[in-house]
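First up is the structure itself, then whatever we jot down about it.
Every protein chain of the complex appears in place save one, which is left out.
Moving on, here comes chain A:
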Amino acid sequence: MTEPEISPDLVAAHGLKPDEYERILEILGRAPSFTELGIFSAMWNEHCSYKSSKKWLRTLPTEGPQVICGPGENAGVVDIGDGPDGKKLAVVFKMESHNHPSYIEPYQGAATGVGGILRDVFTMGARPIAAMNALSFGEPAHPNTAHLVRGVVEGIGGYGNSFGVPTVGGEVRFHPAYNGNCLVNAFAAGLADADAIFYSAASGVGMPVVYLGAKTGRDGVGGATMASAEFDDTIEEKRPTVQVGDPFTEKRLLEACLELMASGAVISIQDMGAAGLTCSAVEMGDKGSLGIRLDLDRVPCREAGMTAYEMMLSESQERMLMVLKPEKEAEARAIFEKWDLDFAIVGETIAEDRFLILHGNETKADLPLSKLSSEAPEYDRPWDEPAATAELAEIPRVDAIDALRALIGSPSYAHKGWVWEQYDTQVMGDTVRTPGLGAGIVRVHGTDKALAFTADVTPRYVRANPVEGGKQAVAEAFRNLCAVGARPLAATDNLNFGNPEKPEIMGQFVGAIKGIGEACRALDMPIVSGNVSLYNETDGQPILPTPTIGAVGLIEHMDQIIAGHPREGDLALVVGESRGHLGQSALLAEVFHREDGDAPPVDLEAERRHGEFLRENRALLAGATDLSDGGLALAAFEMAEAAGMGVTLDPDDPAILFGEDQARYLVACDFDCAEALMVAAGQAGVPLATVGRFGGTTVRLGSAEAPLAELSALHRSAFARAIGDA
């Protein structure tokens, strides 16, 4: 088949800028072939090359005594101590976006987002044990929103439930800034033997390169390039760039890969995600300082007549590439045949620095392999210091119960059972705490240890003040882990922003990274993996800057878990200082439809001290939750409602009830424990105040009150109503 001539239009259609194309000509000393152009576009798009973000990502803290492997591999690896048989255990985790595909085709976009992140985890030798999803949608009244919510939630469930991983946490928000770009950030964590982690670097010359899993089709060709561009009115034409998921194949691939790894046959392994065969082969060769020769005639294809270009750029799902110990070939092949999966030797490692692609007796590409990544463009994009936010204007008087009704009746703060009940939260039998209230918890199978998972960010804060907003995302994740009694271990960052070529967007990105880095250092939560999603804009309208922080904490013994539920008559106490910060609050946004004022300042030293205080005194606490957006009133309502009881809060001032000061927790305990907690707080220099009492059938906020049953009904029906499913 003849390949098209390279023209400026063709180069532009591949998302390559003229100067980037010049660089290709320089590297090759000739014009690239069509297949080669495709390979460059796949390697050099924003999604794969991190060309706008690399400079800033390098500033993040990524190391610590607990870190076994930081960013750069498929997922981060963190030590969690010994397992039952004395083996060292590790948790392997990452969060990744599938925003662009999910907007174009919500079910498949979200489903393959889950599939991709699960593969990232089991590629490293870990069995996935927990998943989370952080979702951002446009305003509920927007004509696309309900369709996207239904499709995305169904897609996540359709894939994760079938694969068999419990979904234990996440968040769902709505804001008009996401009308043209929804965000789907999928997190997965797995459990591995710390001494049997698998990496992507190839080693040894003449080693067989093996293709595993599903067959290659034409789906997802150009997906990574699509995901590196803004949307406009041609979006419908991009549907074929979205991949189609098959969780059944992924489940078999998981089992086959873990069996294969246990057999000792694997030298290195890499999943085929964005830019499929191209990216995975280059990664393995580059990390091992080797070349790779691929014979595409041997690639298992789903469709006849596929070209080299299509095969190299296909993003068909559920595929892996592996460098195999040659003496283990028969054993490896038998494992894949047992699971009815394709197993094909498609090439070998070579000593020269070449990426050599053969198809139908022709050389389709012959590129210097190391230059595909080492010579990838890197930009120091201009950025603007974010403008100071407007002073907080006066806030009208409001009845506290009316304000609470507005909050719990809005889909962002409503009960999310409509979402969670579509996810299998308990498969594998180790789930200790299902989604809904703070962090999810999963037991480490066969031990008394448990892991806690949370995903957090408050995009309004990040837009108002990128540095404080970045800090706040990390601090909130830290608090959610401390609030269940876990010791925060490490984090993964999923950085969703608009077009980085705009200095104000780049300024948001730079500020958020600074804040995240500062907070991660102060709170000992290194970033061990992550993903950047830029160009989340439609017709020039950017999303709110949304750097989602996924974090993992360790609970040494399940006895140490702090439950979420208060008991009848328990006192309600607030750990941390309440000043009544209302800038960028949920109260302003949901009650007054205003987003003014500064983000709440984050005192990282206080965060650390208060988190430690909570963990040290966990034996005194019947329940605990962090205070975040919605403040004391929302947290107290949610905690009481989940326990099926009312609550009385003494403060009458809306700023104290709904203020969003940081470094705070709401805790529940009986009178005797409260006394002991007071003594401990005095000694530790931690502010602690009694603010009310749990129990009864009424919710009282200062002088206003309403029956729990009425508020509960509103809280539990608002989400379905907002998306027209009531």
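Just so it is clear, a contact is a pair of C-beta atoms (placed from the backbone, for glycine too) under 8 Å apart; a residue touches a chain by one contact, two chains touch by 3 or more; residues count from 1.
Going forward, contacts and distances are computed from a predicted model.
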item: Protein that the absent chain corresponds to, by UniProt name, given "Glutamyl-tRNA(Gln) amidotransferase subunit A", "Amidohydrolase family protein", "Reductive dehalogenase anchoring protein" or "Phosphoribosylformylglycinamidine synthase subunit PurQ"; value: "Phosphoribosylformylglycinamidine synthase subunit PurQ"
item: Residue of A:146, A:258 or A:427 touching the missing chain in the full complex; value: A:427
item: Chain not shown: contacting residue from A:247, A:276, A:530 or A:695; value: A:247
item: Chain not shown: contacting residue from A:61, A:125, A:157 or A:470; value: A:157
item: Sites on chain A contacted by the missing partner chain, in the whole complex; value: 154, 157-158, 161-164, 246-249, 251-252, 338-340, 417, 420-432, 443, 450, 558
